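Yeah, one chain of the complex is gone here, protein chain that is, but the others are all in their spots.
This part shows subunit A:
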Amino acid sequence: MSNPSETSEIVLEVTDLKTHFATPAGEVKSVDGVSFSVRRGEILGLVGESGSGKSITGFSIIGLVDPPGRNVGGSILFKGEDLLAASEKQLRTLRGNRIAMIFQDPMMTLNPVLSVKTHMVETVLAHESVSRAEALRRSIEALRMVGISQPETRIESYPHEFSGGMRQRVAIAIALLHKPDLIIADEPTTALDVTIQSQILSEVQVLCRELGMGLIWISHDLGVVAGLADRIAVMYAGRIVEQGDVDQILDRPKHPYTAGLIGSAPAANRRGERLTQIRGSAPHPLRRPEGCAFRTRCDFSTDACLQEPTETIGAADYRWRCFNPLGATEATS
């Protein structure tokens, strides 16, 4: 079952989400009208450059955007419940329980003075009233699931006694403790070696399918997401500019930005070709161009691009925001 069927249950539905930061210099619109959905067992790759608002989108879902950031519009439906209307107490019962998160830097996400056992047992007990022995049994089980050998003894160790890859496995095991409906992974393999990264990627993919979880994999690396995700959403300057099935996005992108991202990544089947570049750099969040935010860097921009591009919805929920979509032309050339 590489592709979840059309009828499978929607776990998360984000509509027109807006998260802004009030700064002395002005209102930074980090997330400015983002819509997407995630189904059970589906992996959504959320791709974009740093500053595109992809991490803030992730933190908005579990209500952990640091001040001065705040939600200013839209809705986030998690299994029918609007998370933006939920109280802090309701959110806390969901966090780590129904919605889990994995962070970027495995060196920093575990408390250095507490053992892995403490981390895991407290996470179990935060959401279920079971005995400590039962909590420990489940924690060991979760460690075994992510491929940590001798989990009974390793669980007594402290974070500094694990390598980076192992630490990230521990973080993934913690996320799996309550068999959540949704996992938000914020660049979880960026800090790791390539070999460790690919191991973790394939394991996560298998676990996600087996347990029927929705997964949002946030990454700046299109190559990582290409081998992992079912769907890809490409973010640029606080908006999703294009989203659709992985094959559609990679083989026939409509948005020039997506095409630029694909062209700028080295790939085995294009050996010897010159890598293309997207000219210029991402606009400062306070000085984004009017209309399409990408038009100043785009080779195809026209006067029409001075207007805000609306979202066009195609077959298989394929959506793009562009006045001059690339059509059938081969984007990688």
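The criterion applied here is as follows: a contact is a pair of C-beta atoms (placed from the backbone, for glycine too) under 8 Å apart; a residue touches a chain by one contact, two chains touch by 3 or more; residues count from 1.
Definition applied: contacts and distances are computed from a predicted model.
Participant: Could you tell me which of "ABC transporter permease", "Cell shape-determining protein MreC", "Acyl carrier protein" or "Spore coat protein JA" is the UniProt name of the chain missing from the displayed complex?
Facilitator: "ABC transporter permease"
Participant: For a quick check of understanding: of A:Gly53, A:Gly96, A:Pro151 or A:Gly165, which residue touches the chain that isn't displayed?
Facilitator: If we include the chain that is not displayed, A:Gly96 is the one touching it.
Participant: Check each of A:Arg70, A:Arg132 or A:His160 against the chain that is not shown and name the one that touches it.
Facilitator: Checking each option in A:Arg70, A:Arg132 or A:His160, the one touching the absent chain turns out to be A:His160.
Participant: Considering the entire assembly, which residues of subunit A contact the chain that has been omitted?
Facilitator: 62, 64, 66, 92-97, 100-101, 103, 105, 108-115, 122-123, 126-127, 158, 160-161, 171, 174
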